[in-house]
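Below is one structure, written out as structure tokens; comments come after it.
The complex appears here minus one protein chain, its other protein chains still in place.
Chain IDs A, B and C follow the sequence of writing; residue 1 opens each chain.
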Amino acid sequence: MSERIGVWFVGARGSVATTTTVGALALRAGLAPPVGCVSELAPVARAGLPGLDQLVIGGHDIVGGSLIKRAEELATGGVMPSALLSALTEELGVVDGRIRAGIRSADGDQRAAAQRIEADLRAFRDDHDLSRVVVVDVSSTEAPATESPELHDLNRLESALDTGQSPLPASSLYAYAAFRAGCPVIAFTASPGPRLPALETVAGQAGVPWAGSDGKTGETLMKTVLAPMFAMRALKVRSWASYNLLGGGDGRTLADPTHAASKTATKAQGLEAILGHPVDGPLHIDYVPDHGDWKTAWDMVSFEGFLGTRMSLQFTWSGCDSALAAPLVLDLVRLISRAHELGESGPQPALGFFFKNPVGTDAHSLSEQWNALVQWCDRLSAAGQHP
Amino acid sequence: MSERIGVWFVGARGSVATTTTVGALALRAGLAPPVGCVSELAPVARAGLPGLDQLVIGGHDIVGGSLIKRAEELATGGVMPSALLSALTEELGVVDGRIRAGIRSADGDQRAAAQRIEADLRAFRDDHDLSRVVVVDVSSTEAPATESPELHDLNRLESALDTGQSPLPASSLYAYAAFRAGCPVIAFTASPGPRLPALETVAGQAGVPWAGSDGKTGETLMKTVLAPMFAMRALKVRSWASYNLLGGGDGRTLADPTHAASKTATKAQGLEAILGHPVDGPLHIDYVPDHGDWKTAWDMVSFEGFLGTRMSLQFTWSGCDSALAAPLVLDLVRLISRAHELGESGPQPALGFFFKNPVGTDAHSLSEQWNALVQWCDRLSAAGQHP
Amino acid sequence: MSERIGVWFVGARGSVATTTTVGALALRAGLAPPVGCVSELAPVARAGLPGLDQLVIGGHDIVGGSLIKRAEELATGGVMPSALLSALTEELGVVDGRIRAGIRSADGDQRAAAQRIEADLRAFRDDHDLSRVVVVDVSSTEAPATESPELHDLNRLESALDTGQSPLPASSLYAYAAFRAGCPVIAFTASPGPRLPALETVAGQAGVPWAGSDGKTGETLMKTVLAPMFAMRALKVRSWASYNLLGGGDGRTLADPTHAASKTATKAQGLEAILGHPVDGPLHIDYVPDHGDWKTAWDMVSFEGFLGTRMSLQFTWSGCDSALAAPLVLDLVRLISRAHELGESGPQPALGFFFKNPVGTDAHSLSEQWNALVQWCDRLSAAGQHP
Partner (left out) sequence: MSERIGVWFVGARGSVATTTTVGALALRAGLAPPVGCVSELAPVARAGLPGLDQLVIGGHDIVGGSLIKRAEELATGGVMPSALLSALTEELGVVDGRIRAGIRSADGDQRAAAQRIEADLRAFRDDHDLSRVVVVDVSSTEAPATESPELHDLNRLESALDTGQSPLPASSLYAYAAFRAGCPVIAFTASPGPRLPALETVAGQAGVPWAGSDGKTGETLMKTVLAPMFAMRALKVRSWASYNLLGGGDGRTLADPTHAASKTATKAQGLEAILGHPVDGPLHIDYVPDHGDWKTAWDMVSFEGFLGTRMSLQFTWSGCDSALAAPLVLDLVRLISRAHELGESGPQPALGFFFKNPVGTDAHSLSEQWNALVQWCDRLSAAGQHP
């Protein structure tokens, strides 16, 4: 019998987790085709990835309520077809029953909080006889971490925790606990999460692989295919304006400039890395509740060609962020699970294909990232047969 | 002293040839930076390419008039800065003096016509002591060739020519003569040119390299970076509408549906090749004189993601076709010249990066084409030192 | 008790009629607000219009099937919310029961066909004790009528009908029968319908008002507010390209250039009338089944300002044609019903506000049309109290 693999969402009742959960259940029930699933493409699938029927889903969330009701709301907003839900009501209820109360604030005794999270993860693994549990952060984006020595040095961090302090952002607290429980981590948001030197040490000690950060689903995806085009054609990008309109929970969070800072920093860096020079132009993320779970991005690129001729490209991307993110989450769970099985540990730059701010690599061009992913899958494929 | 290389334009007073000529002169005089020149990017430049100062320009055209005046018209239309022209007046006059009368029609005794073209090419090579002459077709797009046995079999073609017939489209007649004169050929338009089985035989016998066809400068360039994005992300493109507005000579020619047929066929094929399935949606090329030398393309892509969610991408490309084409022409001249020097012959699939309808390859994705080009340049680099 | 008014759709199971029917039922049940209903705006409502609860709906259609099922299909396509339909099932069934078989072809004995239509209309009026019946053509767009003397002269038309000929397009046959039955007519499509000299004579004899033609719902609506802006600002429009993508039944019909001819002619004329000079630029209507009941229009306007400066405006309209048309159909029914009550007859130019090709007026500017409509409503208001 195939091994069973746990998927533990931080933010399990959020839009992305809910869509991912519904999608995993629907796909394995044969109710929907795997559109958007990179792991179903031949060059990736050959890595020997676990099947969706092997996944067992649970998670933490700070909000209560019912997963089914959340799914119905998303269906009303056009994120998924309502018709799908009636067939999945029972299974969604089962997942709902596995969701534990999350940490409402990063304040208070973080040692105790981390221990509770770790215990939840271990219990989930034991109760369901799971070979491994992949922890996926899909909760709301936090502000960038405030610099402090505890974030850079594990010893100082441990001391701070031992003395009842709360040095970590919530996302990093979850990553800390996950690593301590021996779980691979996927940082799908722009929150600090595992991307602190002290936490990288924890991951290294635990010998688990992790990947991040900030899923590349829309405007940035476009940038990382268009910017290489200008570069390969020796055209000079003179300005690139980026405007994003989004509603939903993510939009509300990002309407707070403090939280948005993580995101805008992440979105801007790829362009410069690809073009080799900074590019002028505004980048706004605006919250418009009316847009619901949909995002509209308008980008205006002004570029110079031969003999100084000035030209332009503009695009409007109209996408559903949760629907774009969910299959990538499933891809990442399957890929990192396979990597864990084969003993990989530490940051996984080959998974940069999925992220705006890829850890451990400077490659932002989507095609370069694709090539790196495929090579990595080749290696995984050669490394061992999947049972 | 460096060898001298001839560039022979078919359509030497057209927008693309004029812009290329002005650009070559301006760049080598240090009056403009090589923006848009792929051959100046390190991974391509290392192939050991000839310098722009080695180029000697001439050509055929069926229209008279002055190259300087044509350049001034283009400058008025914003294709190049007027200020550039005053410094180049004398040199443009010299090039003008080398332009010979082209073949006004493909009718009549094609044997005689081919002999005259060939003689012009040989005279140009001899008069200027050129190591080689690259023939570049940048004349107006012709209708697709009417099928006939003469186009498939060189013996039948020769017989037809011997008996005073006119089996060849004009663009192919030029290619025939060029190959007979031992000249590499670049088919920069969508006209049949060298892409007939009988002509491929001529090229093979002559041992010269050739490349084509139909320069990829705007909307199709965009398609060949965006379609791979959808493919790599397993998103399902459901329809792709393509609208092109252009003025200028090219627009006028393409307003004739017979001529446009070559172009629309060429533009459509890449999408299907990249996505692996046919894609619904109209493709129009409309002539709007008011747009002058500028092209505006609007594309509307409707795609499906996870659980059937429907999303869209639209873009507006506003480009100057001649300004986009000219540096690529210079790139191709330098690259094929180097290939000829190193003894390459026949169709050059590695130059597919530059074309909508690349000969000898199914690769349409720009990044795949770039990788092929870079590998080829590595090979050229290894093959020999350029004097 | 208020009088009851019949609404008789030609094409009663089409998208527009179905949406209008569902909407009328939903609004009078208080299930939806009257968004999109011009007749609910104060300056129009004051004309003393009949209420939606006074309307009794029936119609002809050449296709069978169930209205409820048609409505469900539209709901799936996003034209209306599914939730609305369950409450209206019974009433939709009642309307369905009133739909009579339409004329499948304009061939055959048109005298007999006209008599049958007229009888259906009279029976509907009698059976439901209706004060009047408004006939609304919302069937598929026909090709322009072929010129013939019968279309210009009523005597010749009658003679042709008497001798078993079939001189009329189907839409005109319906209009003929409607006028003969004393019914006001609304020509909501671009089909010839009542717009033939011979039929205008019939309408005059019958003393009934009629309005048309071709509902102004999307791109043309935009044109008739933007073109006046350029005119009022003395800016010179140099070209205006119009591209339309649509799926659904209307798209399929218009994919046939013969049928589209009625539509494209209608769409083009307003621009010239407003600007005072012809404007260059293509106008395409493309059928893309993937777009369903939705229409996307992209327009690119190039204009010249002070001292020859060239500027541009482009817009993308993404609308649901049936949802835009349906409330206008209700508006027209209420307005023409009131006009009929007050003894108006003949073409009603004041209703030009609703049409691409307004009868009896050269006014295409939306604001001019609005002013004319409001003045007309003032007059109707003054003319009598509505019981």
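Methods note: a residue touches a chain if its C-beta (ideal position, glycine included) is under 8 Å from a C-beta of that chain, and two chains touch if they have at least 3 such contacts.
Remember, it's a predicted structure, so these values are computed and weren't measured experimentally.
Engineer: Identify the residue among A:D109, A:D256 or A:D280 that touches the chain left out of the display.
Structural biologist: A:D280
Engineer: Kindly state which of the options C:V7, C:C37 or C:A268 is in contact with the chain not pictured.
Structural biologist: C:C37
Engineer: Under the stated touch rule, tell me which residues of chain C contact the chain that is not displayed.
Structural biologist: 19, 22-23, 26, 32, 34-38, 40-41, 78-81, 84, 221-222, 225-226, 228-229, 232-236, 304-309, 311-320, 323-324, 326-327, 353, 365-368, 370
Engineer: State which residues belonging to chain A touch the missing partner chain.
Structural biologist: Looking at chain A, the ones touching the missing chain are residues 238-239, 241, 243, 245, 280-282, 284, 286, 288-291, 296, 298, 300, 302, 314, 316.
Throughout what follows, only the chains that are shown with their structure count from here on.
Engineer: If you average the CA atoms of chain A and of chain C, how far apart do the two points sit, in angstrom?
Structural biologist: Result: the chain centres lie 50 Å from each other.
Engineer: Take the average of all CA coordinates in chain A, do the same for chain B, and state the distance between these two points in whole angstrom.
Structural biologist: Distance between chain centres: 44 Å.
Engineer: Counting only residues that touch at least two other chains, what does the list for chain C look like?
Structural biologist: Where chain C meets two or more other chains at a single residue, that happens at 316.
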